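Right, I'll just put the structure down here and ask away after.
A single protein chain has been omitted from the complex, and every remaining protein chain is retained in its original position.
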Amino acid sequence: MSDIDIQISSKPLNVPICYDYVSDHRAGGNALFVGTVRDQTHGKPVVKLDFEAYKPMAVKEMQKIAETMAERWDALKISIHHRTGTLELGDIAVIIAVCTPHRKASFEACQYAIDTLKETVPIWKKEYFEDGAVWVAAHP
Amino acid sequence: MSDIDIQISSKPLNVPICYDYVSDHRAGGNALFVGTVRDQTHGKPVVKLDFEAYKPMAVKEMQKIAETMAERWDALKISIHHRTGTLELGDIAVIIAVCTPHRKASFEACQYAIDTLKETVPIWKKEYFEDGAVWVAAHP
Amino acid sequence: MRVGLGRPIFGQYIRLFMKVKILAFGIAKDIVGGKAGAMEFSENATITQVKEALTEKYPDFDKLAKFSIAVNESYQEDTYVIKEGDELVIIPPVSGG
Partner (left out) sequence: MRVGLGRPIFGQYIRLFMKVKILAFGIAKDIVGGKAGAMEFSENATITQVKEALTEKYPDFDKLAKFSIAVNESYQEDTYVIKEGDELVIIPPVSGG
């Protein structure tokens, strides 16, 4: 069994908390991905972001991702935190931390997690520009 | 020009210091790799490790790695810290942190960095077991 | 909104309806004008019929890249038959991370 820590929070996320969670004597490789609010999208300045989550289902989908990381890449400990609410430039939207016995697996598991999170987890991002706002990816 | 932070230190390494260094409003993806001391090698319990560095050349080789990350993956900021001296189980041997505009590049750059570091940077690891010690990778 | 014909009982068709709760998030919330509501469907309605009914009532759903319906906190296939008491959630294209 792996240790899995899933959180969705409206408070600022914290990299050392996720790193400390996955730190383990059995592991040699720890990979982290931290997604932050970029100051522009396709060259258009971004003012802020809003994240909305369908929380109970989002937690379940994040849990599924973590379980797949444990099964496929022997991940020992996994921490996935996602922020909700209003985020300013540079704020952390998501942290994924994972530890595995060997390093290659930690990268693969971490990349799988963020790629899958962006496809399956019911969380929606609204980008605010100076002249309006859009729900990201809503339209073709 | 990218911001590059290379350090070789006999003091404990610190994940938030490396993350804070690479945090940037222009970046959407931040990837970190943290290499830690595992409690066993091929099933044999490890007691501790010693890292020895040829420091001036190791810094130069780490700088080359960072410059390649900047060129190939448009890395905006790069922090590579390596520990020397005696490390206990769970201690951090190396941290690589990188931020890029998009996430895929951050993973690729980070993985390139640790893979190349293990091939080119003149740092040597001695593993101590209960019944002796070996310089890792020295013999075929 | 009422969908479907119901089933024949005692030689004539009568309509058996059930009311299901529907939640909307992201742009779906803007399209339907609220976060939570209820819709009526005939017995044996599938997710496909739910999507058709929604698109008929709110044509803006047709402009989305896609949308899914989750039932009781899980994604469901379009062939899923909804039941009394199911909680349906309209899931427009997600964009977390």
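Order of writing sets the chain letters: A, B and C. Residues in each chain are counted from 1.
What we mean here is this: contacts are C-beta pairs under 8 Å (C-beta built on N, C-alpha and C of every residue); 3 or more make two chains touch, one makes a residue touch a chain.
No experiment lies behind these values; they were computed from the predicted model shown.
Student: Taking the complete complex into account, which shown chains does the hidden chain touch?
Tutor: Per the touch rule above, the missing chain touches B.
Student: Just the residue numbers, please: which parts of chain B touch the chain that's not shown?
Tutor: Contact residues on chain B toward the absent chain are 35, 51-54, 56-58, 60, 82, 93-94, 114, 117-126, 135-140.
Please note the rule applied: only the chains that are shown with their structure count from here on.
Student: Could you name the chain whose Cα mean is nearest to the mean of all protein Cα atoms here?
Tutor: That would be chain A.
Student: Centroid of chain A to centroid of chain C, CA atoms only: how many Å?
Tutor: 29
Student: Please work out the Cα centroid separation of chain B and chain C, and write it as a whole number of Å.
Tutor: Distance between chain centres, rounded to whole Å: 51 Å.
Student: Calculate how many whole Å lie between the centre of chain A and the centre of chain B, each centre taken as the average of the chain's C-alpha atoms.
Tutor: Here chain A and chain B have centroids separated by 23 Å.
Student: Of all the residues in chain A, which ones touch at least 2 other chains?
Tutor: 35, 114
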